[in-house]
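First the structure, then my questions, so here it is.
Removed from the display is one protein chain of the complex; every other protein chain stays in position.
Labels run A and B following the written order; every chain starts at residue 1.
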Amino acid sequence: MAVKSNLTNMALCLTAVCLVCSALLGGMYVLTAEPIAKANADILKASIGAVLPEGGELSEAKTIQVGGQPSEYYVSTEGGSVKAYAVKSTVVGFGGPLTLMVGITPDGTVYNTSVLSHTETPGLGAKCTSDEHFYSQFKGFNPAEKILSVKKDGGDIDAITASTITSRAYALAVKNAVEAFKTIKGE
Amino acid sequence: MEYFLIIISAIFVNNIMLAQFLGTCPFIGVSSKISTATGMSGAVVFVITLATLVTYLINKYLLVVFGLEFLQTIAFILVIAALVQMVEIVLKKISPSLYQALGIFLPLITTNCAVLGVALNVVTKEFTFGGGAAHMLNLGESVVYAFATALGYGMALILFAGLREHLELNDVPKQFKGVPIALVTCGILAMAFMGFSGMV
Partner (left out) sequence: MSKRKLSIFTKGFFKENPTFVLLLGLCPTLATTTSAINGMSMGLATLFVLVLSNIVISAIAPVVPDKVHIPVYIVVIATFVTILQFAMQAYTPDMYKTLGLFIPLIVVNCIVLGRAEAYACKNGIVDSALDGLGIGFGFTMSLTVLGLVREILGSGSAFGWKFISGDGILVFVMAPGAFIALGYLMVLFNKIAKKS
């Protein structure tokens, strides 16, 4: 069946297969690079769109240092004036990193929040993406009037039942975003 | 402190086998006796640590430098396959007794997805330990993480082999004999490990 091996044909065969395969992959990479970039950009755009008021021109990604940590944000402008900011915020949840996109209007009110990625327990902490009662609390939240932490910690946020750590992390992520917003504003 | 958290997290909280399902095939395959399970664990710890070290360096100083990250999968699996062969040859020469103990398990390890899984995980995923911020692992952390993960795998394997040895002696319904009862037992073991979640 298979050819008897000697050093020459082994080396030749492996080299040939590796060459053909890497050429094929290189080609595929070039072909799919654009759709992949577009798909990623669409996801990001959709997540930003979900947390900002409609309309307005979106800026490129910018970064700012808040408390020694880099923080990524986007500005939406309309007719030269700033309409809102979208701040990306990552904290440690129950199962690992929890990343949110937080939209904030120039007066400091949270417009809306959405989860970019999480590794919370399905059915418990993962409810932070599906439990409307929980995430809608952050919609129109004014940090000047209310406290951004769960009720257990003396704040004004109702935690998800049996998922205090996730709720705490979510509130902290929003709080960090608000801090970042203050720094952006201060510039 | 950070290293300590990595170790606890990798062994107990995110046990690679019981929480992430990597390396299930050999887990079911070689766990019927404690002695084989111990041999396999030794080989896995050795290969995962070494493979992660090598693939981390290759990724950082070869693939990233030339912008070839998309070749990670293919490059890593080749490196792992070559490495396993090399370990086998070297072991045979310098330590026949160790080769006797681990030798037969080495060829099986190339297709143990825990090895490739850990190697890919450390170069593509962000980790958080304790209250620290999410970040990519550096070389030291990667090796410690790989070592601890492999230890966790070995521990689960030996624990499970112990349970299975006892299962053999028990009178289980005919249809459950062998793999099905092993899977159910494994589920209960995984449930026990869930108690650790959220600790780190």
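Everything below uses one rule, namely that a residue touches a chain if its C-beta (ideal position, glycine included) is under 8 Å from a C-beta of that chain, and two chains touch if they have at least 3 such contacts.
Only a predicted model underlies this, so the values are computations on that prediction, with no experimental measurement involved.
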{"item": "Selected from B:25, B:62 or B:90 as touching the chain missing from the view", "value": "B:25"}
{"item": "For chain B, the residues touching the chain missing from this view", "value": "18-25, 28-29, 70-74, 77-78, 81, 110-113, 115-117, 120-121, 175-176, 179-184, 186-188, 190-191, 194"}
{"item": "Those residues of chain A which, in the complete complex, touch the missing chain", "value": "1-6, 9-10, 13-14, 17-18, 21, 24-25, 28-29, 31-32, 35-36, 38-40, 43, 117, 121-124"}
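Keep in mind that, in the parts below, only the chains that are shown with their structure count from here on.
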{"item": "Centre-of-Cα separation between chain B and chain A, whole angstrom", "value": "30"}
{"item": "Of all residues in chain B, those that touch chain A in their complex", "value": "70-71, 74, 126-128, 130-134, 197-198"}
{"item": "In the complex with chain B, residue positions of chain A that touch it", "value": "21-22, 25, 29, 69, 90, 92, 94-97, 121, 165"}
